[in-house]
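Here is chain A:
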Amino acid sequence: MATTSFKINIVIDGKDYAGEPNQTVLDVARANSVDIPTLCFNPLFPDHRIGSCRLCLVEVKAGGRPGLQPSCTMPVSSGLSVSTISDAVYQARRTVVELLLSEHVQKCRDCPVSGECNFAKLCRDYDINGVPVCAECPNQGEGCLLTRGELCLGPLTYANCNAFCTRKGYRCEGCHSIMANEDILRFGLKAYKDAGFTKEEILVAAKVFSYDSMEMLERVMTEEGF
Partner candidate 1 sequence: MEAKDKFIIDTILHTYSNIDDPQLVILQNIQEILGYVGEEYLTYVSENSEYSLTELYGVVSFYPQFRFDPPGKHTIKVCSGTACHVRGGSGIAQELEDILEIKPGGTTKDGLFSLESVRCLGCCGLSPVIMIDEETYGRVKKGGLQKILESYKTEEVAE
Partner candidate 2 sequence: MKISKIVHLRDMAQRGKESMDNGTPQVIFGLATCGIAAGGMPLKEYAELYLDENDVHADIVSVGCIGMCHAEPLVDIKLPGKPRVTYSDMDIEKLKKILDEHLVGEEPVKDLAMCQLTDEISECEHGVIAETDIYDGIPRYQDLPFFAKQIRVALRNCGIVVPEDIEEYIARGGYRAAYRSLFELTPEEIIGEVKTSGIRGRGGAGFPTGLKWEFCHKAPGDVKYVICNADEGDPGAYMDRAVLEGDPHSVIEGMIIGGYAMGASDGYIYIRAEYPLAIEKLKKAIASAEEHGILGDRVFGMDYSFRIHIREGAGVFVCGEETALINSIEGKRGEPRPRPPFPAVSGLWGKPTNINNVETWANIAMILQKGGKWFSTMGTEKSTGTKVFSLVGKVNRAGLIEVPMGIPMKDIIYEIGGGIMDGRKFKAVQTGGPSGGCIPEEHLDIPVDYDNLKTLGSIVGSGGMVVLDEDTCMVDVARYFLTFTAEESCGKCTPCRIGTRRLLEILEKICHGEGVMEDLEVLTSLSEQVSASALCALGGTAPNPIITTMKYFMNEYVDHIENKICDASVCAAMFKSPCQNTCPAGTNVPGYIQLITEGRYAEAYDVNREANPFPSICGRVCEHPCEGRCQRAQLDEPIAIRELKRYASDEAFKAGVGKISTLDDVDKTIAIVGGGPSGLSAAYFLRRMGYKPTIYEAEEKMGGWVRYGIPKYRLPHEIIDKEIQDIIDLGVVAKTNTSVGKDVTMETLLNDNDAVYLAIGAQKDTKLGLEGEDLPGVLPGLQLLKEMNSGKSVDLGQSILVIGGGNVAIDVARTAVRMGTKVTICYRREEDDMPAYDEEIEHCREEGVEYHFLVAPEKLIVEGGKVVGAVFRKNVMGDFTKWGRRSPVATDETVEIRADRVVNAIGQQLDTDFAGGMNIVGDSRWIPVEGTGSSAWFPKIFAGGDAVTGPASVIDVVADGKRAAKNIDLFLGGNDRLAELEKMNNTNYSNVEPDNAEPMQRQGVKELNADDRTCGFEEVVMCMDSECAKKEASRCLRCDLSADTDGGDVE
């Protein structure tokens, strides 16, 4: 491959960076440790960029068609200035994550990703309440606190704490409140049944930090035969 010393200067979030021709904004950002989240970009196939997940959207401030553009397919051009942190970018990305979440079957406790979930991290980054603590918790299978007989509220509780307690081996006390999502509760409750906890035990534990969603929890428990 021919090397070239020809550089193109672009601005990302107000700072100057130099990129090569044929590079995209995402390439330049990654090379300079500017964080741009992606889901559909696969580093193993760097040439295959389809621009479909829309998480890498950046806002063009100058030197290009204004508005949100996907950085993974946007070639660098001189004079281009983009923002990765503007309000519009944040809102757009947040919507994308929310939309993906709305279609996601969340059986996080069984998920092999085991505490390394990118998606859970995106929810955390974009302040979306929607995944249970299990999504962030590395204790799978044998390691699960419930399996070990502790009344961990992880499967029923909103995450975004990066499983602070369970990572250290303490049970989740549900401080982010019980989730108001029937599907997740229903799936989560199976684990309690397997571990042999009673309705009363779970309710007493859950009540400590939760109020609004208690009614739903009780109802789902009844439906699930607790």
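The candidates were selected such that all candidates are chains of the complex that A comes from, given by their letters.
As a convention for this text, a residue touches a chain if its C-beta (ideal position, glycine included) is under 8 Å from a C-beta of that chain, and two chains touch if they have at least 3 such contacts; residues count from 1.
Predicted, not measured: the structure shown is a model, and the values here were computed from it.
Asks: If you apply the contact cut-off given up top, which option from 1 or 2 ends up touching chain A in the complex?
Replies: 2
Asks: For a test of understanding, state which residues of chain A touch candidate 2 in their complex under the given definition.
Replies: These residues of chain A touch candidate 2: 49-55, 57, 67-68, 70, 73-75, 88, 91-92, 95-96, 99-100, 102-103.
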